[in-house]
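Below you'll find the structure, written out as structure tokens, and then a few comments.
Note that one protein chain is taken out, while the other chains of the complex remain in position.
So, chain A:
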Amino acid sequence: MTIVMFLKESICDFCHRYKEQIIMSKHNCFHCGLDIVMTKKPSEIVWENQIFFDDKLFCCNGCKTVYEIFSLNDMSCYYDFEKSPGATPLDINGKYDFLDNESIVSKLLEFHEDSTAIVSLNIPHIHCSSCIWILENLQRLQKGINTSQVNFPEKKVRITYNPQIVSLQMIVGLLSSIGYEPYISLDNYETGTATIDRSLTYKLGVAFFCFGNIMLLSFPEYFEVKEFWLDQYRGFFRGLIFALSLPSFFYSANGYYVSAYKSIKSRMLNIDIPIALGIIVMFGRSTFDIVMDYGSGFFDSLTGLIFFMLLGKMFQIKTYSFLSFERDFKSYFPIAITKINSNTTEESIPVYDIQKGDRLLIRNQELIPVDGILISEKAQIDYSFVTGEAIPITKKSGDKIFAGGKQMGKIIEMEVLHTVSQSYLTQLWSNAIFQKNVEQKHKTITDSISRYFTPILLLIAFLGFGYWIFIDATIAFNVFTAVLIVACPCALALTAPFTFGNVLRLLGKQHFYLKNALVIEQLAKVDTLVFDKTGTITTNMKSNISYQGQPLDNENIRIIKNVLRASNHPLSRMLYAFLPEANPLKMDAFEEIAGKGILSCIGAIEIKIGSYEFVNQNAINPVLASFPLGISGVENTSVHITIDGVYFGCYIFNNHYRDGLADLFQKLKANYQIKVLSGDNAGERATLEQLLPAGTELVFNQKPEQKLAFIKKLQDEGKNVMMIGDGLNDAGALAQSNVGISISENVNVFSPACDAILDANEFQKLDYFLKLSKNAIKTIKMSFVLSLLYNVVGLSFAITGNLLPLVAAIIMPLSTITIVSFVTLMSMYYARKK
């Protein structure tokens, strides 16, 4: 009786609510800024599904809790610096259990003693001043934390704490509970403190110190007034200038001598040879001049030259410290994993200690670190790290599962087949391409020019010497040194660093981050582009969803949307985002069956959403297996719907290609050969052929090593290859290619080792970036011509034996300034030109 009553009531309630107009109101969460949609009927006063606390609105209980923690500890000025700065804390239940293992913790710590321990944690969420404030006031939230210091550019927090009062696990738990979950991966294992190379800064400091003081002391000489007082102290001034030039000559400039020596040894004429030659000759002649009292020497120009060249080097180095270009599988893999012992006890062990035959426990959202066999009944494994494919794959008991996948859903058990280093994916890193430290795998533009420059320069110097030696030996000596001094390719050497440094910054502003300046030259040389398919030219943020079957009316769509709201399955989330906005309904029952689908009741209506088999069970009108087929005849991912036992149809998920892809390829086609590599089957061939310009080579079913080999083959044919990929399976190809670009939806977290990281939103600008790099090379060439003109003017002074220290002191800085401003303006101009 009561059941019937209840049913009737709920149906009535359902109809009633559907008919009555509902008011919706949009707000933002006070903590994280997420949109909140509140609804109510006009007759009601209270808004539905709202979380109200302390006169503030929150999107979820998690955000509310963080606010409570802060306001309880009198720290609500967190919200004053920035509007809605927070992040919703995620459930970390059991995720950091491994931190109770002493040996693992000790590997993470920078410093450890009885009552002091220091740890550096990487926190990707750090993004504003509120973050800095809250993380530097951690000691007010947790006893035992002494100090904490944020490094904003690196997104790191360094915490000093007392391990006798508080454990690392508690600190990590605290950080996670306030929405600042640290990112701990195998990469952190045994890192210790990295030593930072600051030698360039020191060298620059020394060079500037010497340059500045020598400039001041040289002033009297410039005016060359025959005055008693100046003549009186000339020796003292010159001696001092000589002494001051020593640190600059011996310390600041030593990088050039080393590089010149190395290049002579390897029989490659690089730009550092004429530089080193110029510096040494300048120093030698100036010392000679002073000792013999011929003149004041060129110490001012010498130190100025060293300073400006080091400045150029400094400018060229633009590092994005929050990005890492050296990531391998270690940055993704967990540091420890739960092992099930033979006596069914659980234990956290470091990933490197995993043995063949071990039984491991993988929790929700945990990464599988080794290859193995699934023991549990079913698993949903998300391989998006590896392949870029966002939709999880279902595995059954006994199936082989590969390292790099992420478990979605319930806890699973697995048995280990290979250790970490021998797993399918990690084996890729034993390839030779990852072993050698390829510092200079190609010649730079400056070096190729200096191949001609250096011999010509020496020729002129000897010709001048040969001519004058018959007239006057002293002049001959002067001319010889003057040629080498003037022609010292200061301007030439400055051109490339300043152009590249500037372009590097301009690209960085547009979310295209290069590892270093050399990449720009490589970009300009590229003639073949190889794209990965999944995750690179397709996006996993959006899916192309289409419906097939009996038409659904608005009410049905509304019901489906409400059921999906409660589900966390990626397909549900995607479908939920795809369906139009609908008013909320009250659900009476909800059950998510892993690997099958969702069973839910709204009022008396039973809804099944999920796989074909699951949905068609006991359906009134079972449709015989009519799997939705993609254009190419291969099965696509789909979600089927039954409402009240009536099978309606299914939503089909197609790959969604990035916006502007066809346009981009059309533009690139003119200048480049384009190829698409895919680890998937040929299912999308027809779509791709339609979308991409004719002549694009499509290769399917490629394993990671095959991708690497493919690139290598192209290179052997003499091509300059640029690889654009995203997942770990592209890592080999990215390392092998001349330029490896990794596309990333979130540049802070995921990207394999590469030469450049491109924000996925800027993908369609790729042709602009390539064009800009070509223009950068053009700018350099123009400026080379300019600096050669300067050299001609200077040489005409030198060869006639008229090079005075004052002339040198004017020519050198002048050429430097014109060159630097020329290349800066030109690169800005080219960057603006779309």
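Going forward, a residue touches a chain if its C-beta (ideal position, glycine included) is under 8 Å from a C-beta of that chain, and two chains touch if they have at least 3 such contacts; residues count from 1.
By our rule, contacts and distances are computed from a predicted model.
Asker: Considering the UniProt annotation of the chain absent from this complex, which name among "Spermidine/putrescine transport system permease protein", "Ferredoxin--NADP reductase", "Cbb3-type cytochrome oxidase assembly protein CcoS" or "HPr kinase" applies?
Answerer: Answer from the record: the omitted chain is "Cbb3-type cytochrome oxidase assembly protein CcoS".
Asker: Could you tell which one of A:88, A:151 or A:365 touches the chain left off the display?
Answerer: Per the contact definition at the top, the residue touching the missing chain is A:151.
Asker: With respect to the chain omitted from the figure, which of A:53, A:209 or A:320 is a touching residue?
Answerer: Only one of A:53, A:209 or A:320 touches the chain omitted from view, namely A:209.
Asker: Check the options A:164, A:201 or A:474 and report the residue that touches the missing chain.
Answerer: That would be A:201, which touches the missing chain.
Asker: Could you list which residues of chain A touch the chain missing from the display?
Answerer: Touching the chain left out of view, chain A contributes residues 74, 77, 80-81, 129, 132-133, 136, 149-154, 196, 198, 201-202, 205-206, 209, 212-213, 216-217, 233, 236, 240.
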